[in-house]
Structure formats: structure tokens, C-alpha cells
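Apart from one protein chain that is not included, each protein chain of the complex appears where it belongs.
For reference, chains read A and B in written order, and residue numbers begin at 1 within each chain.
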Amino acid sequence: MVEASRNCSSLCRRVLKALLLCTGDMEHLVKYMQDKFIVLQLVVWCLRGVTRVTLANNPLSGAFILAALFWASPWQGLLGTVGVLVSTLTAVILGQDSTEISGGLHGFNGMLVSLLMGVLSSAQDWYWWLLLPVCFGSATCVFLYSGLSPVLDRWDLPASVFPFNIVIVLYLLCTGSDNPYFPHHPAMPPGVLDPNGTNLITIELVRSIPLGVGQIFACAAVGPSLLILGAILLYSPLLAFHALLGSAVGMLAGLSMAVHHDSLYSGLSGFNGALGCMAVGGLFFTFSWRTHLFAIASAFLSAYVDIALSNLLGTVGLPACSWAATLMVTLMLLLTGSLAAYRIPIGQVMAPEHNWHFRSQWEARSTAEREMTDVL
Amino acid sequence: MVEASRNCSSLCRRVLKALLLCTGDMEHLVKYMQDKFIVLQLVVWCLRGVTRVTLANNPLSGAFILAALFWASPWQGLLGTVGVLVSTLTAVILGQDSTEISGGLHGFNGMLVSLLMGVLSSAQDWYWWLLLPVCFGSATCVFLYSGLSPVLDRWDLPASVFPFNIVIVLYLLCTGSDNPYFPHHPAMPPGVLDPNGTNLITIELVRSIPLGVGQIFACAAVGPSLLILGAILLYSPLLAFHALLGSAVGMLAGLSMAVHHDSLYSGLSGFNGALGCMAVGGLFFTFSWRTHLFAIASAFLSAYVDIALSNLLGTVGLPACSWAATLMVTLMLLLTGSLAAYRIPIGQVMAPEHNWHFRSQWEARSTAEREMTDVL
Partner (left out) sequence: MVEASRNCSSLCRRVLKALLLCTGDMEHLVKYMQDKFIVLQLVVWCLRGVTRVTLANNPLSGAFILAALFWASPWQGLLGTVGVLVSTLTAVILGQDSTEISGGLHGFNGMLVSLLMGVLSSAQDWYWWLLLPVCFGSATCVFLYSGLSPVLDRWDLPASVFPFNIVIVLYLLCTGSDNPYFPHHPAMPPGVLDPNGTNLITIELVRSIPLGVGQIFACAAVGPSLLILGAILLYSPLLAFHALLGSAVGMLAGLSMAVHHDSLYSGLSGFNGALGCMAVGGLFFTFSWRTHLFAIASAFLSAYVDIALSNLLGTVGLPACSWAATLMVTLMLLLTGSLAAYRIPIGQVMAPEHNWHFRSQWEARSTAEREMTDVL
């Protein structure tokens, strides 16, 4: 009996240890993979790239997210896989920095471009010609990422999803809505409420919160969205919490501006808030109550700017993608004053929990040193 | 008799001295206020913020301008006051640089946003819900000011009214013209002359010149506009002269492009010219005949660019605000060649007269030193 319980507790400890190994940035994997077969390495790079969309960096989470996408729609899953593969390979061919490639930094823009091309296409699923712009667009992302990096680097800013936003807007403009080869749905500005305004359905609003997280990957089904949320949770519970919080804030912002109910229910008005909240609350800044408040402010700003940009770009039939969150996060990173004190240099950004732990250690050390100096 | 005249002349001298103390940047007040009650300090910061809109920096001028706004419309005056207060307080809370705050640099954008929200709102005056976006928008200006500063600082450029222009455009896009809570008038592009073109009325054109100065504060009444002009005159006669000159230039530019007569008469085609002219003629560059010519060129460019941007933004129902002047002044500050020799570093910009005096002194000293070296 004692032995059994001891076995069980030892098993539990092992499982917990294994689980802990799978959370965060999984840095131990980098060393482990170094001398493995190149295809296996490529798979890990791509999976890291998949999670980079949600600002995470964990190959296991990437596998879960990819599974969620295949679950929601196999065609979308395929497009996403092609996108992340093509852009990672393009980065290899263009001779980009190898740490950037192995960290998945060249994969996520290509993946998003492919997913959005698939979602916005008005052709049916399995329209194989779509792979042409998907490959071309994903490859172009690498050019833009590589070109924007030295510009933004002057202020220690990441290129983040600027390449995706630029490429998808250019693609939609280039093809137009009634292109004979690559037709797509024009975007509707979310501005005005339908005149015969139906009442709000509370259950739909609650459902829209996890959907807002799923919409980061252009996924509008509840099950897969929850799986994506689980994948973020695996990387960092703090990030997952801020994702939900930001999505809820985005929904509130949408309500206050009386946007279309469809836009609320589908989670489309939530995902910019989620991204804005995640980036500030723990990722690029060490977590504290102050950063938490800034994260909520960032979520509100991202959500309102998203409505504004959607109305603007909607006049020419374009979606606002994640322009709002990208611009707002860039703004937050530039902020001087009390927020800047919590800023983590871009090169050292890791999982929020790691950032927090690292910060505490660092602060403890600097306090100890100060005391030491005081004594002397 | 002799005594009386001596008394009178002594009185005159005292009045003049007191008046001189009230002109320019009133730097002596900074020291004087340091140990005063915080609320009184805040009032001075806000009043400085009010004048910053016209590139001035003088709390007494600020009081006059605020009085002018309350005279034109009490509701607008209230909105302006709320705007400058909220954004200054936000800057304090966000821990911005204290010299910036006490110089009023965090107040003027918030004030402009509030005034424009009020003017463009299609709800009646005293629609109290408007205070919600006014507070939110004013607070956002501080975020933008703080975020843009490090970017523009690389080229020693001021953030000036970029935050105001961005926030007001985003607000108008976000709400749209038929928003149930915050409706507003769509802007009309000034492009085309009405077909049954009535003749120009000279007296209206002359009136439009001071109105162009008033329109910097979105004020379209002659009396308050003259009071605002007087407030600028108190700060610096050179600045007031360039304001009138720029407004006249803007009117001429409007005439040459055959814009709507309404746009001419209301002073709307003049205020960008005024701002462009003020910034170059004496403020950011020491005054000389050459800078004076550049100021006129800047006024023309600002006015034409304003017409162009009004036509562009008018297609989506947005006003061009002061984008044109802001962009043109930024361009002028970047200019290399003969104008750059007169450039004053942003940190040392003060009242034009002070700049000029300082420059003369500095040049006299350097000439003296050169002669000294020649002798030795």
C-alpha cells in the first residue's frame, strides 16, 4: 500500500516534471535538436513559427494549434502548413539569420497570410490554384520581415505581424473582388448596426470570448478555439489569461460602439484586443499590477483602433486584419515613463513566467548589491 | 508739476516692466511656482498647455485664449478645459517627464481633440455623454505623444500635434457618421466651387484672416478670434504677425485653387497656413529675412497640402485637421541647406524674440572670440 502510493507520487512527480518541460519556451529542445536530422529540425522551426502568431514560442503548442486548424477545416490546416513551410524555407534560401529561423520568426507571417487568403477566398475549398498566391505571398513575407527589421531595430521594436498585414492587404488590392482567377469576398465595415436591431444574446457574447482567441488564426469554431486557447495555456497561463481578458475587452469596446452583432458574435471584434492585451501583459513587459492595467488599456485602444481601421479600410472593401493590435503594441513598446521601466529588451523576451522570474532574480541581486555597497 | 511728471514716468516704467514680465515664456514664473500649492501649479501647466496649440508658451496668454473660447461658446470652453486637464493629469499618472508636463507639452493635444469632438458632434451643446470620448481621447493623446517622441527624437523633431491629428481621425472613423451614441457631421471636401458661383465678398475675405487664427482652436467667431490673436501678441508680436501673414497666404492659396467660398470665409483654408508660417518664422528658426521667406513658402505649402488632404480625406467623410501644417513643419525642420543654419535645437526653442536675442548675443560672442583669436 505504502509502496503503491510512493510509486504513484513518484509517477505524479515525473508527469509534472515532463509537463513542466513542455511549457514555456522549451529551450532545452534547442540543444537537443542541434545534431538531429534537418527535416526534424525544420518541423520544430515551423511549429515554433505557428505559435509565434499568438506571441508564444513552443513547438508542442504549435502542434496543438495545427491540430485545431485541421479540426476546424482540413483545407485551412493545409494552407497554414504550406504557408509556414514556404516562408521558413524562403528564409533559409535567402540566408537569413539562423537563430531567427530556428526560433520560428520567419514562419508566422507566412502562415497568417495563407490562412487569410483561404478564409477570404470566395472560391470553394480545395481550389488548388490558390496555392500559387499562398506560396508567393508567404515568400514575400520574408522579404518584408527582413527589410522592416533594420528599420524598427533602431527603436528596439519587433517586426511582428507587419509583413502579414502588408502582404494580405496588397494581395486583396491586387486581385480585387471579381478577379477571374483569385476572387475573394469584400470586407464589410462593422460600423453601423442593422436597423431592425435584434436583441443581444448573452450566451453568444460569452461564446465570442474564446472565439476571439481563435480568430487570431481566422478560426471561427468554438471547439478548435478552445484547443488553441489550451495550446497558449500550455505555453504560459498568464498569456492565456490575458488573451481571454483582451478578447472580453474587445467585445465590450465593440458593444460601446454599436458594431454589427455578427462582428461581435464571431469574435472578430475581440481578437485585436486579445493580441494587444497579451503583448503588454507579461510578454514584452514584466508582469506587475501596473503592467496589468496598461495591458487592459492596450486592449481597449487596440479594439477601438480596430473598429476605426475596419471602417476606413471597409470603404475600399479591405479587412483591417491585425493592423490595430500591431500598431498599438508598437506604440506601447515606444512609451516612455512608468511603463518603460518594465520593458524587456526584444532579444531577451521569453515566456511571461520566465520574464517574471528572471526579473525578480535580477532585482533581488541588484538590491543585494546596493546593500553591499551601502555597507561598504 | 515736476514731481507729478516724475511720478507718472515712474509709473509708466513700472507698468511697462510688469507688461514685459508677462510676455515671452514667463520663465521667472517657473521658479516662483515651485513651492506653491499643487492645484495652482496644475492650473499654470494647463494654461501653458492651452497656448502650446499656437506654438506659444505663456500662462497669461492661455487664460486669454480660454476666455475667448468661453466667449465663443461656453460648451466648447468647458470641453477644452476638460481636455487639457484630463491629458495633463494622465501624463502625471503615466509618470511622464516632469519638465514636459510643467511646460504644458502634454496638454495641448488633449485640448484640441476635445474641441474638435465638440465642434464636429452633430448632437446639441451640453450633450453630456460626449465627455466620455473627450476624456478617453485626451488620455490617448498622452500615449501617442509619449510613443512618438522617441521616434521623432532621432531627428530632433517635436511630436507637436501628430497625436491630436491621429486621435481625432481615429475617433471619427470609429464612430462613423450615424453612430447612435456619438453622431457627427461628415466633413465636406472643399474641392469644387458651387456651379452658381456667387461673387467674392472682399469684406468677408478680410474678416477671414483673423478667423484663420481663431480656427486653430476651431473657433469661427471674429471677436474671440481677435482675442486669441491678442493672446499670441502678448506672447510674441513676431509670432502674431506671422500668424496673420500665414492666414492671408492660406486664403490666397484657397482662391487660386477655387475652393468653396464657405471654406474661405470661415477661415478654414487659412489656419494651416498660419500654423506653417508661425513655426518657421521665428519659432524653430531664428528670425531673419531668409527665414521670413521660408516662412511664406511654408505657409503656401501648408495651405496647398491642406487642400489636397481635405479632398483626399473628404472622400471618406473626414476633415484634414492640421495634418498639412504638421507635416510641412516637420519637413521644414528636416531641411538641409541654408535654412538648417538658422535651426534652433528643439530643447532650446523659446519665444521668437528670445531666440533672436539669444542668437545675436551668441553670434556677437563668437565673432568677438574669433577676433580675439585673430589678434593672438
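Here is the rule we go by: contacts are C-beta pairs under 8 Å (C-beta built on N, C-alpha and C of every residue); 3 or more make two chains touch, one makes a residue touch a chain.
For clarity, every value in this text was computed on a predicted model and none was experimentally measured.
Engineer: Determine which one of A:188, A:316, A:341 or A:364 touches the chain that has been left out.
Structural biologist: A:316
Engineer: Would you indicate which residue among A:170, A:188 or A:201 is in contact with the undisplayed chain?
Structural biologist: Reading the full complex, the residue touching the unseen chain is A:170.
Engineer: Among the options B:283, B:307, B:321 or B:344, which residue touches the chain absent from this view?
Structural biologist: Residue touching the absent chain, from the options given: B:307.
Engineer: If you put the missing chain back, which residues of subunit A would it touch?
Structural biologist: 94-97, 140, 143-144, 146-151, 154, 169-171, 173-176, 178-181, 316
Engineer: For review purposes, identify every residue of subunit B that touches the missing chain, sorted by number.
Structural biologist: Residues touching the hidden chain, for subunit B, are 154-155, 189, 191-193, 256-258, 297, 301, 304-305, 307-309, 311-312, 315, 330-332, 334-339.
One rule holds for everything that comes next: only the chains that are shown with their structure count from here on.
Engineer: So the centre of each chain is just the mean of its C-alpha atoms; given that, what is the distance between subunit A and subunit B in Å?
Structural biologist: About 41 Å, centre to centre.
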